[in-house]
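Just one protein chain is left out here, and the rest sit where they should.
What follows is chain A.
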């Protein structure tokens, strides 16, 4: 029942300009055409209700408190051929390696600032730069246990990095659940495809986690790791439950932990038990009311001191926010050249820095063509999409930029690649991006595929789930294509 559509000015993941499927989508395309409209409808509903029943939901905050919603799932997978994936994988390892060296450097010797590669004030005046942890011995000298790097493809189909998420990237549970639901509901799609499995990925994640041994931990003991969540009302609670369950570590809240003499304990029915590794999914600001925000009810008083003393590992490390904000993003290619003496494998999207008067002047003249983003915001908030904006919105951003130029960056509006989706009984093309998850412990490992996010509203460019975005399964093909 699938009908080809016009690909237009966009790069399409599945179709060529003539409406024929691309080589790596050919098998899938032929199965797609064999299914009837009724079968599609029924399968679509089964898939959606499966998410709801399992409670795989995220919380959307509105006027009446939070409501739970499922992330809409779309059955057309994003398929990535083996050679393309190999490049992405290398590019991601390179990028995370450089970002980690950067974080280790700025919290210790600051060579990159001393050498003038990155402006000192950009680091030191950054609200996410936490001087409190300078000089700390970070286990494995690793700051990034789990990164989520957002990739897009431009008109030519070239992958580019849109954003680095080095604090608490969420969504990894969806990668597994999307695959699970896909296999349950659309088994016929998998015939004659050989994909990279997700089966052993959790093992990689677990061993990466457990390799972060704090310096004062007793030798030859098993570390006790926990996942620190803000609780069931947090928007990514399902992610936390999933990871704790899969990695077999306790899911704790701040109130379950206590620090005594710079040692962290969890409160159990048999009294206090020492904790060695904390995979935290709450922001730096809320970790410890004695070190950061006093009003934090989520945190654990004294946690940061225990961390600095080497009694507990905190992952991702405290202070990562300085490396993943949208202003620092511009300098990541320089970091790669500086630390690794390599050229970046996956490029950035061109970015204008608005504190630079020349660039700012040009940007202000071209607002209607550009995308403007707040350097500290995420989730698609405080963002201007020039070509889709009203005069009024453009003027609002003009004054925002003039008032606080450091707070904003601008990028050309990229014609994000599209892929077909099936919603409300129809196939139509929507914009997609890809969040790739990188795990780092003693070794660096890239999860094959990742979370493909899709802007389900026709024409929309915002893929964030809080704003109506959905998810797709992502397939990385193994080796050479198999022909029937």
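Annotations
Here, a contact is a pair of C-beta atoms (placed from the backbone, for glycine too) under 8 Å apart; a residue touches a chain by one contact, two chains touch by 3 or more; residues count from 1.
One rule holds in what follows: contacts and distances are computed from a predicted model.
Taking the options "Alpha-E domain-containing protein", "Fe-S cluster assembly ATP-binding protein", "Hydantoinase B/oxoprolinase domain-containing protein" or "cytochrome-c oxidase" in turn, only "Alpha-E domain-containing protein" matches the UniProt protein name of the chain that is not displayed. Of the candidate positions A:252, A:367, A:384 or A:476, contact with the unshown chain belongs to A:252. Across A:268, A:404 or A:426, the single residue that touches the chain missing here is A:268. Summary of contacts with the chain left out: across A:84, A:241 or A:364, the touching residue is A:241. Although one chain is not displayed, its contacts with chain A can still be listed: residues 52-55, 231-232, 237, 241, 244-245, 250-253, 255-256, 266-269, 271.
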